[in-house]
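Just one protein chain is left out here, and the rest sit where they should.
Naming follows writing order (A, B and C), and every chain is counted from residue 1.
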Amino acid sequence: MTENKKNDIAVTIAGIEMNTPLVMASGTFGYGFEVPRVADFRFEDVGAVVLKSVTLKPRTGNKPHRIAETPAGVLNSIGMQNPGVEYVAKYYFPMLKNLPTKFIANIAGESTDEYVEVARIIAESDAIEAIELNISCPNVKGGCAIGVNPQDAFALVSAVKAVCGKPVIVKLTPGVTDIKSIAESCIAAKADALSVGNTYTGMVIDTHTRRPVLGNNYGGLSGPAIRPLTVCNVHKVRQAIGDSAIPIIAFGGVSNASDAVEVMLAGASAVGVGTAVFTNAHICSEIADGLRAYLQSQNETNIADIVGTVKLN
Amino acid sequence: MTENKKNDIAVTIAGIEMNTPLVMASGTFGYGFEVPRVADFRFEDVGAVVLKSVTLKPRTGNKPHRIAETPAGVLNSIGMQNPGVEYVAKYYFPMLKNLPTKFIANIAGESTDEYVEVARIIAESDAIEAIELNISCPNVKGGCAIGVNPQDAFALVSAVKAVCGKPVIVKLTPGVTDIKSIAESCIAAKADALSVGNTYTGMVIDTHTRRPVLGNNYGGLSGPAIRPLTVCNVHKVRQAIGDSAIPIIAFGGVSNASDAVEVMLAGASAVGVGTAVFTNAHICSEIADGLRAYLQSQNETNIADIVGTVKLN
Amino acid sequence: MKKSNSNAIFDTIATVIAQKPSGTNAYTLTFECPEIAEAAQPIQFVNIAPVPLTAEGSPGPALDMLLRRPLGFSQVRPEQGRFDVIYQVVGRGTQAMADFKPGDRVRILGPLGMPLTADMIKAQTVILVGGGLGLPPLYDLAPELIKAGKEVIVIAGARAENLLIMDTQQCKLKRPLPDIGETTGFKPFVELGADCVITLDTPAEGFLSGLVTEPLNKYLEQDFDGGLEIIACGPPIMMKVIAQIARDRGVKCRLIMEARMGCGLGACQACVCKTTDGYKRVCTEGPVFDAEDIVWE
Partner (left out) sequence: MKKSNSNAIFDTIATVIAQKPSGTNAYTLTFECPEIAEAAQPIQFVNIAPVPLTAEGSPGPALDMLLRRPLGFSQVRPEQGRFDVIYQVVGRGTQAMADFKPGDRVRILGPLGMPLTADMIKAQTVILVGGGLGLPPLYDLAPELIKAGKEVIVIAGARAENLLIMDTQQCKLKRPLPDIGETTGFKPFVELGADCVITLDTPAEGFLSGLVTEPLNKYLEQDFDGGLEIIACGPPIMMKVIAQIARDRGVKCRLIMEARMGCGLGACQACVCKTTDGYKRVCTEGPVFDAEDIVWE
């Protein structure tokens, strides 16, 4: 597909040329090489991979259980387990070099300084096309607080932009009263794209033991359950920032081509795929095939042309 | 069951003595008499019914489609169709008189004055035990704005309390950055109970027509999909307001006894059941039976004793 | 048909007895459910969970599809405690129903909606117009009308011959159309003694072709001494056109409307259709509406 110039589902987001609009979501696709161990994995169908969130220092993560199943959803509280940015940059980034897709690093931290420091280190790597700022993780202190406050978000994005030559994507938390105001302050701070959506804070309790199922008590809800909320948030943000503003990558609940089309119609230029990988490691190829079929059925030649084309009732 | 004093799942919320902790959610149980048309309906298993939201003036409601199915959820935008408070009080309230459960009226409006006026009219009826203020409906302008702002919520609740001798329950919107601060201002305004949870704003798009499925474009997401969010919100609010504060009625995603136990362990004294009625009109009896079995399995004698007993990890 | 005049509605568990293909991508499902079979009256319907209960009776993986699917009775056999529905696979729910196997236990709500019985119809002749899957509910009504001594004419429309949901046979029209004394009709209607014509979008030998409105218009040019009424069920666009024709001709017309449902019991106000008197619930005031009252949007 990469060589095929007629590839009608290719998109360019924040200067990143992607084979498909499909972006593997941070935390569900590891450091890029784990899932593709499955036989016949088609990397060409992956537009970009967002790597697992990295922090300045290594983090051990939360105690188990770290995952629970909910109706049409999954609750997780991994707690940002990662070996720290230096380790990741040294040992994992080089493995990504010749893989036929694009890689985006995702960074988290408990303070602006931490984000900036991590961004500075990552910005040096050739393997990485862009940085996604996770300001919306419910499983770690700090990150979430920044994500709910427009001023803090502005300050953080500005600071990272100042040290980082690569495109900066901001991953917004969806569980806020007014996601539009946060989107707008990220744009004011010159963010290059917005990832609209992340998990929603939830809890599952084992009624026999009367204990929360997750070791961390609370976790983040992802999966098809939240898809209608993602579609709505994408639409709201797109309406607020206007069609010509920076691109949106939708995250939350996409599990098939129809879902992907929905968030694109609502205004997303690219589509995150996370939890769905747990149900089928080849999901990205299935969705890509479905997108191609959709374009054909709609007599469209380029997937970019459908972005934001929902007609309100 | 009503006569049986050993009824171990009876609860008292804001002075309302209920056979069971199960509360039929506003909008899913009409004006109290529709669903019980099914043969063998066991009203004794219903702790209380919250009637469909009423407004001062009749409302025609939103254009169809008004409901859509989502993964483990339902999106609705009824738009508060109702014949207005005078009609409801005159024709529907009298029908509720001798039914073996308790009735709570739910009111909505676009201004504080409107809420107050409706509350005043309803407060006169013997058929109604309490008033639930819907400050969280995503399908009507006004209501939602009040629900996201602690000051507005305080003003509204105070104003209604001033004219209404009956207990006032405030139904909080879950889709906010900080539900705790709104809960606290309702308590400061002397609310008698909190309904924690309502639908979350969502959207579903028909990919063939590229139009939103709902006539109103956006709707409110309910059903099992949102249950983990409800459990979390109930727990957060209960932690914030303390065990001895006013009771919480949980709303959102309860579809079986295990779900009901979960929200009670998290801190709810009563449990709303809405969308689940669509799957089974007898759901309330099934859940009541399940709650009795749970008490037995846990060697508990009274359901009230399990409220808030989750042990964090 | 029937039977007990109670307005009872049951939310109960029905057992799948059989499932057979009816044309392409459509199936006839037979349920055993004595209480509903005994209470059912013409034009009523049932709301059917699209996924069967698990062995233990829990909804199992059905949490994913919460809403029950409304389907009209196509035939009710109260003496057997059974009824049939005929449905087309159009989305995920009906797709899942296509996997129903004999013995499956399914949660089901009904009978729903206001019945339409022969005594409610004054006219001596009734033209039943069914588009696609609008036909089955009319098949439930037809015997009732014929038993009441009415003349019944059925005009059925379908996209193509392979989509016909019932067996066909030659039908010698008692009330011939210009140039057409004999044509292919649906066997069940013909056997009841009704006139039946079938029009197809894709022409096929032995069938009329074109829209249902063509034979309808031709019939409407004839004289009906005992009065005429049209009852139509099918895609909204078809019903809208028929409503207009009926209004133009001054013929009484009833429509069987569809809407997306929540509760099925009149509680949630989801299933509305717009009328001159505001939004009305298909599950409670409907599914039959006077064509005059419908406001088309």
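Definition applied: a contact is a pair of C-beta atoms (placed from the backbone, for glycine too) under 8 Å apart; a residue touches a chain by one contact, two chains touch by 3 or more.
All of these numbers come straight from a predicted model, not from anything done at the bench.
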Task: Visible contact partners (per top-of-document touch definition) of the missing chain - done: A, B, C
- [ ] Tell me which residue among A:E17, A:E69 or A:D113 touches the hidden chain in the full complex.
- [x] A:E69
Task: Among C:N7, C:T54, C:Q169 or C:T202, the residue in touch with the chain that has been omitted - done: C:T54
Open item on the list: Considering the complete complex, identify which of A:G27, A:G147, A:G197 or A:G308 is in touch with the unshown chain.
Closed with: A:G27
- [ ] Go through chain C and note every residue touching the omitted chain.
- [x] 50-51, 54-56, 60-65, 92, 95-96, 98-99
Open item on the list: I need the residue numbers on chain B that touch the omitted chain, in ascending order.
Closed with: 71-72
Open item on the list: Could you pull out which residues of chain A are in touch with the chain that's been left out?
Closed with: 27-31, 34-35, 37-39, 52, 60-61, 63-69, 71-74, 76, 78, 81, 223-224, 255-256, 275, 277-282
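Quick note on the criterion: only the chains that are shown with their structure count from here on.
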Task: Most centrally placed chain - per-chain CA mean versus overall CA mean - done: B
Open item on the list: Between chain B and chain C, what distance separates the C-alpha centroids? Give it in angstrom.
Closed with: 37
TODO: Could you please state the distance in Å, as a whole number, between where the Cα atoms of chain A are centred and where those of chain C are centred?
DONE: 47
Task: Sites on chain C at which at least two other chains make contact - done: 63-64
TODO: For chain B, jot down the residues that touch at least 2 other chains.
DONE: 63, 71-73, 223-224
